[in-house]
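This report concerns only the one structure given below.
Here the complex is missing a single protein chain, while all its other protein chains stay put.
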Amino acid sequence: EDVQGRADPRHLAINKVGICDIRHPVSIAQRVGGHQSTVATFGMYVNLPHHFKGTHMSRFVQILNAHEHQITVDSFKCMLGEMTERLEADNGHIEMSFPYFVDKYAPVTREKGVMDYNVNFIGNQRGQKTELYVEVKVPVTTLCPCSKDISDYGAHNQRSLITIRVRAEKFFWLEELIDIAESEASCELFGILKRVDEKAVTERAYENPKFVEDVVRDIATRLNDDERFRYYVVESENFESIHNHSAYAMIEQDKDAPAA
Amino acid sequence: EDVQGRADPRHLAINKVGICDIRHPVSIAQRVGGHQSTVATFGMYVNLPHHFKGTHMSRFVQILNAHEHQITVDSFKCMLGEMTERLEADNGHIEMSFPYFVDKYAPVTREKGVMDYNVNFIGNQRGQKTELYVEVKVPVTTLCPCSKDISDYGAHNQRSLITIRVRAEKFFWLEELIDIAESEASCELFGILKRVDEKAVTERAYENPKFVEDVVRDIATRLNDDERFRYYVVESENFESIHNHSAYAMIEQDKDAPAA
Amino acid sequence: EDVQGRADPRHLAINKVGICDIRHPVSIAQRVGGHQSTVATFGMYVNLPHHFKGTHMSRFVQILNAHEHQITVDSFKCMLGEMTERLEADNGHIEMSFPYFVDKYAPVTREKGVMDYNVNFIGNQRGQKTELYVEVKVPVTTLCPCSKDISDYGAHNQRSLITIRVRAEKFFWLEELIDIAESEASCELFGILKRVDEKAVTERAYENPKFVEDVVRDIATRLNDDERFRYYVVESENFESIHNHSAYAMIEQDKDAPAA
Partner (left out) sequence: EDVQGRADPRHLAINKVGICDIRHPVSIAQRVGGHQSTVATFGMYVNLPHHFKGTHMSRFVQILNAHEHQITVDSFKCMLGEMTERLEADNGHIEMSFPYFVDKYAPVTREKGVMDYNVNFIGNQRGQKTELYVEVKVPVTTLCPCSKDISDYGAHNQRSLITIRVRAEKFFWLEELIDIAESEASCELFGILKRVDEKAVTERAYENPKFVEDVVRDIATRLNDDERFRYYVVESENFESIHNHSAYAMIEQDKDAPAA
């Protein structure tokens, strides 16, 4: 007997039901060509109408196992549709987060290093409508303009974490979002730096001081200018080198929202 | 010169700017009377109009330091209003999360133990409008009805984490939300249990099997019946004892929303 | 000028200096053949004699980048030796932790699922002497014998995390340590279980109750019987389903230690 399919007397629909904190190997398409192997953590959910007692938890895992795991924005959308159909649901929601690696070359010596970024794919299906969001988390350097301004020498700087989330409608590479974040910080980070490279990044940051407010505004300006991104959120958290807390700023923009 | 007060040429308003990951001692009013001392982590933010270059980060910390930190829903609302005014902003947002301790008595021996719960207060001010949300995270036991049904003996059970978030409009105690969560699980947890107590909780859970879907529906039913709660979200994450992932369910309800 | 190579007037040797919290893609040899791709977090350190001012941080990253990253116990040992030599040090220490995936088949239906385990490789070089430790973290089910004994029906059970660390002297597969942990728990976990499988694992756990003390003793007995493992530590942390804290036990054994 199918316990999960029984009628439920409470007449309460469930917004989201499914599995989370499940890890799987995946491979992700790269701008330089080919795919890279990495490890993703998934959350997979559907809605449950009020008249069903339960969902079928094992089907979520079957969908995860069946997939080739060569994930692109398109194949992720397929997986979302397949899950929603297979679970006989109207709405579906998948989150997939993974570390993503990009080769980077030191600014002067061009020595090759590797940088790692956390990436999330978030997909929502509501009936026939599907929305996909892509989020990259980009660690950077920020240098404080106020500190530079008032001090006879030096300026406090620190590692900061920029998060850009966009609604994915037209094609773009993860690397494009990373490039925007890195070019609008005081300086970008590198896996490896020799002495002449370290001089270059130190001076670059000092020439380019930015408050946390500046970082999110400058990135928002770039995203405003790119017609592919109709909706975005940009955040920066600066792990202040002079405090034991963070400075934070966030801009959210929906270009298609009716003017207030 | 006030760098932060300078005009900004980018004409971009910032939704949220402030500080986060800052810890402070606080004291919280208890249903049993008096206050308990604990430690909270804060995030404090305001909006920034497009014509200002930056906010005044040190003022957030001053507000945190000035407060008595005998936090109630009312004093939290005051702190939110004071912050928004002091930062010359229209909108303000504070999050405060802390562990909260409640004495509990073992079900048979009545031996006194202590249980700890994570609690969040979330306040939003938009112009003159203020909304407060209170969230409690309640660890419980859940026992699987399917496993009990199909097995000749035993049934898998596990620790689960129930989250209830309500919009706080009328007065209630944190302990009331905790009571609802604990009474609608398969069984509640205790700090200390002697042998006869362990027998009682084992049998209680076995007599009371619940899917993750049942837990959120039964709690939702309780919250639906309580007129003080106009809006709520209830979640349960079951750390499955037979899998290395979690089962999850969520119901969100706004009683005052127009019917779809 | 080589600042790091300058003499240091404080005459204090440094036990460990290097880099940590650095992620890299790696691939790991599997018992079923071939390699699997995963992502590792590294800590890499050497000692620094008292007469040197500093180490050369970028060399650690170069070693990480240079390696093929088809990691076996042997290639890990090579990497440790290469690092120690390249940094002109006497002692070296590398830690590498990564999720590792193993296909598992449900006990009755044989449906194929995937399980994930956290693994650490830890290497110490002191002069010419090299020691390697391999650690696997295996999530399992434990069912409480006392609860079963005293209750009219049911028994509390929960997810537990078993950690086995061995000194790697003779060849073994990661999967062998995983097998030992899983076979000595009340029951093993699976990625996917259908109804008949769920019945099997529920009954298996109920027939096989174990205290946290039993789990570590039974695994220790297995490791004592295996001549390849001269030194081990075995731990279990049970995320109690009736408490909001864990039960824990640990046995450490050095078979070659002189009797006390």
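To keep things simple, chains are lettered A, B and C as they appear, and every chain counts its residues starting from 1.
One rule holds for everything that comes next: a contact is a pair of C-beta atoms (placed from the backbone, for glycine too) under 8 Å apart; a residue touches a chain by one contact, two chains touch by 3 or more.
Nothing here was measured: the structure is a model prediction, and the numbers come from that model.
Per the touch definition above, the residue from B:G154, B:G191 or B:P209 contacting the chain not shown is B:G191.
Across the interface with the omitted chain, chain A contributes residues 115-116, 139, 141, 143-144, 146-147, 150-159, 187, 189-191, 193, 195-196, 198-199, 201-203, 205-206, 239-245. Residues 3-4, 8, 10, 12-22, 43, 45, 48, 53-55, 57, 145-146, 149, 211-213, 216-218, 220-221, 237, 244-252 of chain C touch the missing chain (whole complex, contact as defined above).
Contact residues of chain B toward the unshown chain are 22-25, 27, 36-39, 58, 61-62, 65, 99, 101, 112-114, 116, 191-194.
One rule holds for everything that comes next: only the chains that are shown with their structure count from here on.
Placing every chain at the mean of its C-alpha atoms, the farthest one from chain C is found to be B.
Over half of the residue numbers at the interface between copies chain A and chain B are found on both sides, making the touching surfaces mostly the same.
Per-chain CA centroids place chain A at a distance of 30 Å from chain C.
As a whole-number value, the distance joining the C-alpha centres of chain A and chain B reads 25 Å. With touch defined as above, residues shared between interfaces to two or more other chains in chain C number as follows: 116, 191, 193.
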